[in-house]
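The other protein chains are all here in position, but one chain of the complex has been omitted.
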Amino acid sequence: MRTSKPRLRIGLIGTGFMGKAHVFGFAAAQRVFDLPFELELHTVADRDEELAAAAARTLGFARSSGDWRSLVADPEIDLIDITAPNAFHHEMALAAIASGKHVYCEKPLAPTAAEAREMADAAAAAKVRTQVGFNYLCNPMLGLAREMIRAGEIGTVRSYRGIHAEDYMADAEGPFTFRHALAGGGALADIGSHALATAEFLLGPIERVMGDCITVIGSRPDGRGGRREVEVDDASRAFLRFANGASGSIEASWIATGRKMQHDFEVYGTRGALLFTQERLNELHFYSTADATGRHGFRRIEAGPVHEPYGRFCVAPGHQLGFNDLKAIEVARFVEAVAGLRPEPFDFRAGQRIQLLVETIQASAREGRWHVVA
Amino acid sequence: MRTSKPRLRIGLIGTGFMGKAHVFGFAAAQRVFDLPFELELHTVADRDEELAAAAARTLGFARSSGDWRSLVADPEIDLIDITAPNAFHHEMALAAIASGKHVYCEKPLAPTAAEAREMADAAAAAKVRTQVGFNYLCNPMLGLAREMIRAGEIGTVRSYRGIHAEDYMADAEGPFTFRHALAGGGALADIGSHALATAEFLLGPIERVMGDCITVIGSRPDGRGGRREVEVDDASRAFLRFANGASGSIEASWIATGRKMQHDFEVYGTRGALLFTQERLNELHFYSTADATGRHGFRRIEAGPVHEPYGRFCVAPGHQLGFNDLKAIEVARFVEAVAGLRPEPFDFRAGQRIQLLVETIQASAREGRWHVVA
Amino acid sequence: MRTSKPRLRIGLIGTGFMGKAHVFGFAAAQRVFDLPFELELHTVADRDEELAAAAARTLGFARSSGDWRSLVADPEIDLIDITAPNAFHHEMALAAIASGKHVYCEKPLAPTAAEAREMADAAAAAKVRTQVGFNYLCNPMLGLAREMIRAGEIGTVRSYRGIHAEDYMADAEGPFTFRHALAGGGALADIGSHALATAEFLLGPIERVMGDCITVIGSRPDGRGGRREVEVDDASRAFLRFANGASGSIEASWIATGRKMQHDFEVYGTRGALLFTQERLNELHFYSTADATGRHGFRRIEAGPVHEPYGRFCVAPGHQLGFNDLKAIEVARFVEAVAGLRPEPFDFRAGQRIQLLVETIQASAREGRWHVVA
Partner (left out) sequence: MRTSKPRLRIGLIGTGFMGKAHVFGFAAAQRVFDLPFELELHTVADRDEELAAAAARTLGFARSSGDWRSLVADPEIDLIDITAPNAFHHEMALAAIASGKHVYCEKPLAPTAAEAREMADAAAAAKVRTQVGFNYLCNPMLGLAREMIRAGEIGTVRSYRGIHAEDYMADAEGPFTFRHALAGGGALADIGSHALATAEFLLGPIERVMGDCITVIGSRPDGRGGRREVEVDDASRAFLRFANGASGSIEASWIATGRKMQHDFEVYGTRGALLFTQERLNELHFYSTADATGRHGFRRIEAGPVHEPYGRFCVAPGHQLGFNDLKAIEVARFVEAVAGLRPEPFDFRAGQRIQLLVETIQASAREGRWHVVA
């Protein structure tokens, strides 16, 4: 691509599924948006040279490395994209920040809020831009929902219900994985984090929580003929109090048999309501008390060019965005944030915030009483 | 009607909307079902002679009375149907039971679990039959759901979510009514009771609860130019633990703008799931892991004659029952219970149970900690 | 019932399922509506005395008869309700009209439009009131749809699509019945008639049609070990031109596997659209171009008291009417028409009209060209 735009040189750590997905995201963002930078896939790193070289060929990177530290230190690279296993996020991100790189890190940012805070503080001190991938929030229909709430189209918000339920851990004979160990986080950290992010995205800060975290499948096959005790929750619930005065709840489950992507919310205000399910991610349902008598009802708003940035992907309404399109939006927004064109709302500070909410809910559940979000 | 069936002579107290609805229920039950009794509308009582006489003419009762006590004492009457204001339920029911009458009482049975227990104990001692109106449970699709759960069609139940949300109190300028005073009960007692009844109907006893009860609209117009403080909750939530090991939650709200009858549940088991909403009361959605690869999905089961007693109302599937048909089923089942043909599952003991759950949730909410259901 | 209202004495012919359903309808209408008459179940007739006597006991008629002619001639009877097999409708109705009775006749009115015209003409000459049972049209949501169309809420109507599909004849091994003989009518006459009635109810007269009538299951078991050739259509379609300039189509099928009650329509106008399915008969979906930018969408209007006469059945919205409630509305409207309080839109003339449409479509299909509705 021959443009006069400045280049943004990307170093990717990790070549698994998420690494591939991020590269798709960079490529799609570049094609779909008029980005302030030309993105350059500079170097990819993985745990050995051979793997990294193969990934470079497949994914289109110019160079490869078996040592992520050399990649992080490379002065030619502007942005480090971390898709390595969760356990490495903290170390890698701190190193990248120390080298003055912008950092794009897969969620969860870190296993504890304290570590996440350290990462966010380091980024703030170094004045680099960061991002954690909360791609559901990039859906134009969520943007619309927030815009409608802020504009008062449903009046004063009174109550909220958020759900994130899937069934990928529903099989009790599924093997013990890193996600079932304490550091893995559990259902609340893994997907409840999405429900929490959406709740604060729409309604603002949560002030107090009462949690309930449950391990349903107590042990799983350890792959060596025995079973290993599961250390995390399979399903969690929380009561919420928002700073704006609304009350609400969230629920997270990775054992909700039959559910593949139930990321839902319902928001009720004094003059209307909004309903959404990720199962039909191109729709937002809106009830307004301002409708004429006998004509009230939840209307199914279909995503279209009027709902930015849908029009970047398709000029006609109703054609629908997919999950990967949301990823492209996420990437584009971060690139714009790197250019200083907009703040990045889902930066490390936001990732720290979500981790704090998760831990506060977990602590509340352990103690069986309400906790203030510190 | 000329039959050789024994008569069941009905005395009705109260001639308002619910009184009329009950009379419809008796009439419809008699027409639709092959009841063990011929129902006779014997006497109707209200607070004055004139009102009662007018109601007798309109509703088809042979006699009328301005004194409910005389009605309750009338040896010709077999069954007392109480649709008077809630505050009178306790006294009237106890008097009717003392006279050896079967008693059909609108919900809520009594403002406190203690009073409800007294009523249930009296009925047990007198060996009379009682019923509290939980008509949602009479829906053939709820019967189907329970049958499927018991038969193991969704495997072992792991989690449950129940909701009952409407918006009839959403307007903050709606007047203060008896429902906003402590004895009125609030959203949890008024409609959360339905959510609790459905939860136990499907999954069995709830053992522990953690409640959250919120008054959103603090005061309402008192009808004399001022405002009066609301004493009850507008929205409540509870975490649940069932005796069968499942966890769950319920939510009740009478300020859910846009919702007219969101009595929903979702039940997730090891081998499937069930979804229901009263907004589409003739449908039950069923997911089964036993379906073939690539063919899994929630199937929309439409009510039909195969789902008893739908066939009493209509010989063809898909034609749909309405709310009043559920009332007729409720009445018919009670009449059968009076005849000893079946136990009445929603008797005063059940009403007491629901009141106990409501109070336990309220106490838990006040104290901010889990409570065992005594 | 003791009222000072004049009595309307009913004579019922036929005691099968539809006879029972009509009696439910009379009873429910009397309870739910404030009718201008007190309805009296006077005499029931069936093909022998014993059967009729048993039905009188079960259904609540004072008298019974084994001879429908004596019932029709009885000067004490005001209204004859015909639920006997279709083949008898013509003779019975003409006899009843000749005796000056009002006549309520199950659909189809007659096997041919010519006979239906004879019946309608006779009723007009005798100045008696008549009704054919098109109960789907009694749904408050259909009334709402018509009101909205007439008020211009969707602008000028441009196109229409109507469907009535069920699957009660989908099994090719289902036995040959009277419905499979020419006089039985077939799918178009049996249920397509509903689609046609709804189309004209909403948009007014159909002027031209192009039909397509198909027999899919050529023969069926004759009950004597052989098979008998089916003489009617299993599925039919028609293109339509309405007098108002709109074009449209209807489709009827009784072999639509999986469909139990797909009585649907979609109406598109210059400024909006309406969608309906009988599968969710308490909902009407409304799109308006007048909505704000980015807020357009089909809104799901739920039936409530504001949609007359829903409020007769239930004071709260969203509680839902059932199929039998529609029957009660149908009966009530006819009784009001008998009292001269309103015209009966679904009288014998309307029944004749539908039969004419059916025959015109059938003729068009036979000849493979457009026909004008004579």
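Order of writing sets the labels: A, B and C. Residues in every chain begin at 1.
FYI, contacts are C-beta pairs under 8 Å (C-beta built on N, C-alpha and C of every residue); 3 or more make two chains touch, one makes a residue touch a chain.
Predicted, not measured: the structure shown is a model, and the values here were computed from it.
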item: Shown chains that the omitted chain touches within the full complex; value: A, B, C
item: Hidden partner chain, touching residue among A:6, A:152, A:205 or A:322; value: A:322
item: Of C:181, C:214 or C:316, the one touching the omitted chain in the full complex; value: C:214
item: Touching residues (missing chain, whole complex) on subunit B; value: 144, 153, 285-286, 291, 293-302, 304, 306-307
item: Those residues of subunit A which, in the complete complex, touch the missing chain; value: 1-3, 17, 23-24, 27-28, 31-32, 56-58, 60, 166, 168, 259-261, 279-281, 302, 304, 313-325
item: Positions on subunit C where the hidden chain makes contact; value: 154-155, 158-159, 161, 170, 172, 210, 212, 214, 216, 235, 237, 239, 247, 249, 251, 253, 255-259, 268-273, 287, 289, 296, 298, 368-370
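The rule we apply is simple: only the chains that are shown with their structure count from here on.
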item: Graph class of chain-chain contacts, one of line, ring, star, complete, other; value: complete
item: Centroid spacing, where centroids are CA-atom means, of subunit A and subunit B in whole angstrom; value: 42
item: Geometric centre distance via CA averages, subunit C-subunit A, whole Å; value: 55
item: Distance from subunit C to subunit B - Cα centre to Cα centre, in angstrom; value: 35
item: Where subunit B touches two or more other chains at once, by residue number; value: 259
